[in-house]
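Note that this complex is displayed minus one protein chain, with the remaining chains in position.
Per-chain numbering from 1; labels A and B assigned in written order.
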Amino acid sequence: MALRKADQRVSISDSAGVVVDARKLTTREFNVRLHALLSQGKTRITITNPEARHNLGVGLLQGCRLEFEGSVGYYCLSYCDGIDATVKGNSGWGLGDNLMSGRIIVTRNVGSSTGASMRGGEIIVWGDAGARTGISMKGGTVIVAGDSGFLTGFMMQKGRIIVLGDVGSAAGDSMYEGIIYFGGKVKSLGADAKIEPVDRREQKEVVGILMSAGARLEDIPRSFKKIVSKKKLYHYDSLEPLERDRMVI
Amino acid sequence: MTTLKEPDTNEVLSQRIVEDIQVKAELGRYRIRGFSTFQRLVHFDDVMFVARNLTERNSENGTVETETILGTRFAERAIKISTPVYITGMSYGALSRTAKVALAKGAAKVGTATCTGDGGMLTEERRYSTKMIYQLNASRYGVTPQDLVKGDGIEIVVGQGAKPATGGLLMGQKVSAIIAEKRDLPAGIDQRSPTRHPEWLGPDDLGIFVETMRELTDWKVPIQIKIPACRVRDDVKLAAKTGADGIVIDGMQAGTGASSEVVLDHSGIPTLSAIATAREALKEIDLYKKVYLVVSGGIRNGVDAAKAIALGADAVAIGQAAMIALNCNREIPGVTDFDREVGVPAGYCTKCNTGKCPVGITTQDPELEKRLILDEAAVRVANFLDSMTTEMKVITRAVGKNNVHDLSPDDMVALNLEASIMTKLPMVGTQTVPSMTRW
Partner (left out) sequence: MCGIAAVLYKVQAGDQRHPVGRQLREMLYAMRHRGVDSTGVTVCGESFGTDYVARLFVPGENAVDAKVITEAKKAVMGIGGSIDSISRVGSFFRVGLDFKGDVRILADAILGVPGVEIHSIGRSSEIIKDTGDSYELDRRHDISRLNGTHGVGHVRLATESQVDIRHSHPFWAYPFPDISVVHNGQLTNYHTLTRKLQQRGYRFQTHNDSEVIGVYIADKLSQGIKLGDALEQSLDDLDGTFTYVVSTDSGIGVAKDRWSAKPFVIFETGELVGVASEEVALRRVFPENVERFEPQEHTVLTWNVALAPVIGGRS
């Protein structure tokens, strides 16, 4: 897919900044080092040799610019707020878990549960995404340049997923709100999900988001469709007498 | 003409079942209610303490220690509480704000912990607690890293004893605008939480995720895993192997704000049987007393707590009992009218799911919530916790010990065969436990 050439487009930080070699550190030492550097105001950090290890960069709650020179494992950059990070490689499960704000770019493929339960910010995947992309999202945006897997957007509450390629089976299963835009095909819809067309205004909006995420206009599908909730599972069909008095304030 | 004073009851098709079938003939689905199971189950009343009389007996040192420390396996700061009972997690949403704050204040007054729930953390909850455990549910409602790190411990909930393998349920009546905003959902919907966590699916991934929580909290606070009591032996071992500091075993007598009756009454195992199995499972992997064990599910008073501790728990957690201390099922003359409001007399109400709680605990209706007066409620909770502590002390002293944590299985006997098999305590009148080749 054309967008994978975005490798070259991702700006690599210049030599100003700190280099941390993950190979020499345990996970604990690594995270302690990262937090120490950030609290010293050294917020531009390049990480070499991550070697697809787990839990790299957990709980970073201040602005920083991170570059991972290689693949990361599970729960990378989870529980973070205000970060700006790039992973030059693949990611395992749960990338950007519960992200509050900020931006994470992955230049290759990601595993399952990318952006799980995130609340804000952007996760941009230039390759393919695994199953359960954007599961339980409460806000923010996940962009997948390639294809996204099984149960994409499962139990999504708010936010946006934009898939330029194809979406796997059971897409949008049990969504509350939130939208999954897709440029390719959907293998099948999940429970209570439906496909709707995207009008010109919305199309422009999606294109705008993609371009500010670094996509080139010629790589963006001409027309997206979207998956939204049918909202038929919002209520039990029948209620007992005491349950019938609905009170909402 | 019958000479019977009272009509005979059919055991299989009791009055309750008759009503149940009639309602379902209208409803066309399973029924939902709150509270806990109606099943008659083996429970703490089926085991007894036995004092030492002429046999070895401690000196008449009056004081009994109840201080409890949870989380020495890996965490830098274990949770230290004054008494081995704390308030379990109950969601803001299922409970009103006043109820949550009253529980926090009451627990703090006594020097013990409280736990958040499936609705995120309330600022006042953190403010008024001395020790607060942050509960991480499958739903992740209201979860932020900033709040997570404010916990004195983190509880990863695999499930709850009342309704194993199902997620939270909050009916539309209770999804007010405020609750909806807190949970990032449309107001008024019948909210169902996911049953599985979003980023881990099995014990292998959970092991990695426990490390995530540790890194997030800088390895400072205990991480405990809450498991509904089902396949206790396997689950406890797996949870211990993920690297948790503690395990909470929640038996089937536990309560809930709302659940399908099916799961409430027919899934899980009794709390009493879970404790001994959990203890033996930890012993088999050499982690007994290294990984702490909290037991919950129908703990009603200090002697239940003492029995749980004697059987192997380090602490207990209370939910239903705490709510009853708040005012649950209490007719307040001039204020409440249970019969008219919920259709049953006070003492019989299980209608937490409807949001019509006449005493303002399990409701989001501000008019009803006003009936729960915060500071009085907090005092009642503190009093009840104190009563539990005094009961524990009395019974500990009666069996000749000076520290509630010194209570052990040989301080107890079982009153019937089922309890004996479930707890591995000898049945009264015998010295042996019915043997089993594998348990």
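The definition used in the following text is that a contact is a pair of C-beta atoms (placed from the backbone, for glycine too) under 8 Å apart; a residue touches a chain by one contact, two chains touch by 3 or more.
Since the structure is predicted, the reported quantities are computational estimates derived from the model, not experimental observations.
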Touching the hidden chain, out of A:A52, A:A191, A:I209 or A:L242, is A:A52
Considering the complete complex, of A:R28, A:R65 or A:R108, the missing chain is touched by A:R108
Missing-chain contact among B:P203, B:G343, B:P366 or B:G400 belongs to B:P203
Missing-chain contact, candidates B:K109, B:K150 or B:K237, resolves to B:K237
Of A:S71, A:S117 or A:Q157, the residue touching the omitted chain is A:S71
The missing chain sits against chain A at residues 51-54, 70-71, 73-74, 89-90, 92-93, 108-109, 111-112, 128, 130-132, 149-151, 168-169
Even though one chain is not shown, chain B touches it at residues 201-205, 207-208, 233-234, 237-238, 241, 284-285
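Here is the rule we go by: only the chains that are shown with their structure count from here on.
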Dist(centroid_CA(chain A), centroid_CA(chain B)) in Å evaluates to 36
Counting only contacts in the complex, chain A reaches chain B at residues 27-28, 31, 35, 54-55, 58-59, 61, 73-75, 78-81, 93-94, 97-98, 100, 112-113, 116-117, 119, 132, 135-136, 138-139, 155, 157-158, 176-177, 234-243, 245-249
Interface with chain A, chain B side, in the complex: residues 23, 26-29, 31-32, 139-140, 143-146, 148-149, 171-173, 175-178, 183-190, 194, 198-200, 205, 208-209, 211-212, 215-219, 342-343, 351, 353-356, 364-366
